[in-house]
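Of the protein chains in this complex, all but one are displayed in their positions.
Per-chain numbering from 1; labels A and B assigned in written order.
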Amino acid sequence: MSLIQQSSPHTRNARPTSRVMLWVILATLPGLLAQTLFFGWGNLINVVWCVLLAMASEAAILAIRRKPVAFVLKDNSAAVTGLLLGLSLPPFTPWWVSATAVISAIVVAKQLYGGLGSNPFNPAMVGYALVLISFPVAMTVNWAEAATLWGSAPGFMDTLATIFSASQTTVDGWTMATPLDQYKHQITTLTSTEILQHPTFGEQVARGWEWVNLAFLAGGLGLLALKIITWHIPAGFLAGLAIMSLAFGSNADLYAPLSLHLLAGGTMLGAFFIATDPVSAATSHRGKLIYGAGIGILIYLIRTWGNYPDAVAFAVLLMNFAVPFIDHYTPPRTYGHHKPRRGAPGKMGG
Amino acid sequence: MTQLRDFSGGIHPPEHKHLSTGRPIRTAALPEHLILPLQQHIGEPAQPLVAVGDRVLKGQVIADVSSGRGVPVHAPTSGIIVAVEDRPVPHPSGMTDRCLILEPDGKDQWTSLNPVADYHTMGREDLLAMIRNAGVAGLGGAGFPTNVKLRPPRDRKVETLILNGAECEPYITADDMTMRERADEVVAGMKVMAWILRPSRCVIGIEDNKPEAVRAIQAAVDGTQIEVAVIPTKYPSGGEKQLIQILTGQEVPSGGIPADIGVMCQNIGTAVAVARAVFEGKPLISRVVTITGLAVAEPGTFEALLGTPVACLLAEAGLDHPHLNRLVLGGPMMGYTLTTDAVPVTKTTNCVIAATAEELPTPAPEQACIRCGFCAEACPMELLPQQLFWHSKAGEFEKAEHLNLFDCIECGACSYVCPSSIPLVQYYRYAKGEIRTHRAEQIKADRARERFEARQARLEREQQEKERRRNERAAEAARKKAEAAKVAASDDKPEIDERAAKAALVQEALARKKAKEKAARVETGEPSSSQPPNSD
Partner (left out) sequence: MGINLLLAILVLLALAVVFGGLLGFAAERFRVEGNPLAEQIDALLPQTQCGQCGFPGCRPYAESIANGDAINKCPPGGESTIKALADLLDVEPQPLDAEHGVEQAKRVAVIREDECIGCTKCIQACPVDAILGAAKHMHTIIESECTGCDLCVEPCPVDCIDMITVEPDIRTWTWTPPARGVIATDRQGASA
């Protein structure tokens, strides 16, 4: 008789990391669909390109690090990083810009820190911030006009050609500033009503963007229902943003309205898919609330008074810096203890 | 209606209890040999009171603990002691320990029993002694001597006595079946314990997935003060600390015992053992064991004599040998694997799972921790399983201890939910073991240092003593020399006179003393002898 010898527990529920990542990927599909419907093929092509490149660079660096390539790739985490970049980069981003973002995300931000689980910063956002700083023009002019796929958006081949060619002429007619960008720059000279008459904003909040954000919200709620994420980070995130907007931006003739903050730009993608990356986020419930709120507040600050129209990447990275600090001060209170224990053991502690 | 609270965390693993609840409790057949480990309880191992070749009667004490904490071991049936040797015993290490081997003679002849008709007439101490002498040690798994537990520290008054019928682990049904079929004994045992402790509240907590047991117990407690609390099914609600939280809303202080907050938890099987010890005078010689898993054809519960090899029970349940992949003693969440089925049933054996490879599959290889936090969500003790894992893995045991590693109850909920299939509990057990070993070594090193220093001091003292004596001798010699020289130089008479006078005084005193002693002896009528009286 040959018996297995092993420490308890002997049974486990079957939801491995690869499955968790797969659910995250599936949950982004409504958002991706909305992006494609309203802004053309650009994001879809970006997503495919970024995911492939992410897997390839992860495989390459794993091979160099002499780690089991197939075993690690199976966890789907590289695919998620690529996916998040593909979703957040402007639709007509040239291929080499996304490549720079993806490779720096996987190689520098993730693997050089020791691979999955060891990276202090959100890899996708490191890549995003890097290209945003390095290629500010490419990252501002390549946003697509909301022009529904069934309407006048550029065709698949046109988009493909634009992304993978050196020249940026093909789709010039379809690019435009994002609603947040436009509002921010025109509010100095125009009134709120005048700005909102521009076709960018459409009939509801921000043409196309509102649907994309709602679709990401739906996907995010799905993740909540599956208990893959907890509500703390998204709630903190959205509450932080909303409270800042209500406190400082009630005058629409000076600042973008709350609706625009919530439903334009990368808000919902950030709240449910980017800020919730567990590796670089705070761990306890209280910590997650603080972490999310910090991101929301920073996004408002940077969007309103900073130089960038959107700020998910910077806000997330800044709060990543704060995670060890937050974790230090928000340990849970263990059963049977009066107070939570924080920090490292003292010299005399035993 | 009892007010119930929730505890944080917890999981809902598949229960698999129906496997073994379909059949009533069966009495296991008498095996060829009974293997009786001398240590089936927490404390000092018992010492054999019988020799190889001795014939023993059923219920006779065959090993006992003379000093220190522990309970005796009894012969489960009549027969011959054929060996005292090391045998594999149920232990996660798979190691051997000293056992008495009893060959039954088949007569099943009882030793004389002394049941008590009315325990109310007995003192508390007498009842506790009776329970101890019956060899009762917690049947829930730890094997803590019940008589010790039933005597909380003097300043602790137990206000709430809880009988733990939660049995939250999957597969295990020993308590469930006991409550269904022996509800009266369960309640009788609880009454004895209540008589000893005099609590103001008695509760039996049962998970709501055991409706038959709830009905049976409710019928049995009818007309008494005992509450029956039906608690929601959630693992690990049967953990002592969790059950206390559910039923009282109080938390056992870290490092403390439930009696610190006026609560005591007892096991269902223990209650039955106490009832039998008191009302029938019978010691603990058998217990209810669940034999289950997909590798046995007829899973169920058995009333098995202590010492019955697990192999015999498996055979009786129809073990399908080729498909047996893993043998777990206890439940799938906290039990440990057996490396052999030759180990015996002991006082703490509640369940044996004979699992097939599909049923309890080999865990997937460990992946990187993604800090998903599922483990922290599941932890019933509200620990930080991730941080504990990193520190344990990195060998930073001090940090792990600082994060309350020792509050971990090893329930396995964190490992169960871990998507990266990290054997978290094993890391914690490893870290705890290392810390305990290190502590023991530290204590030993401190003692060695003390002894070394004491020895150094002693050697130094001896050295000084020697030095001093040498100096003294030298001084003496010098003085004598000088004196001799003096005497020779001038005949110093007065000094010599003085000496002679002193000597005369001493002589006188001695004589006086002798006379006195003589007088005393005459008075007490003792023979006048200079020898001291001989004692004995």
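Note that a contact is a pair of C-beta atoms (placed from the backbone, for glycine too) under 8 Å apart; a residue touches a chain by one contact, two chains touch by 3 or more.
As the structure is a prediction and not an experimental result, all values here were calculated from the model.
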| item | value |
| --- | --- |
| Contact with the hidden chain (one of B:53, B:123 or B:365) | B:365 |
| Residue among B:5, B:23, B:107 or B:447 that touches the chain left out of view | B:447 |
| Residue, one of B:26, B:91 or B:323, that touches the chain absent here | B:91 |
| For subunit B, the residues touching the chain missing from this view | 89, 91-97, 321, 339-342, 362-363, 365-366, 392-393, 423, 426-427, 429-430, 432-434, 436-437, 441, 444-449, 451-456 |
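Heads up, the rule we're going with is that only the chains that are shown with their structure count from here on.
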| item | value |
| --- | --- |
| Rounded Å distance between subunit A and subunit B, as computed from the means of their C-alpha atoms | 54 |
| Subunit B residues within the subunit A interface of the complex | 7-8, 11, 13-14, 92, 94, 170, 241, 245, 251-256, 321, 324-328, 330, 332-341, 353, 355, 360, 362-365, 367-373, 376-377, 380-384, 386-387, 398-399, 401-404, 407, 410, 412, 415-421, 423, 425-426, 429 |
| Touch list for subunit A against partner subunit B, complex | 1, 3-13, 15-17, 19-20, 71-72, 75, 77, 115-118, 230, 278-279, 281, 283-284, 331-337, 341, 344-345, 349-350 |
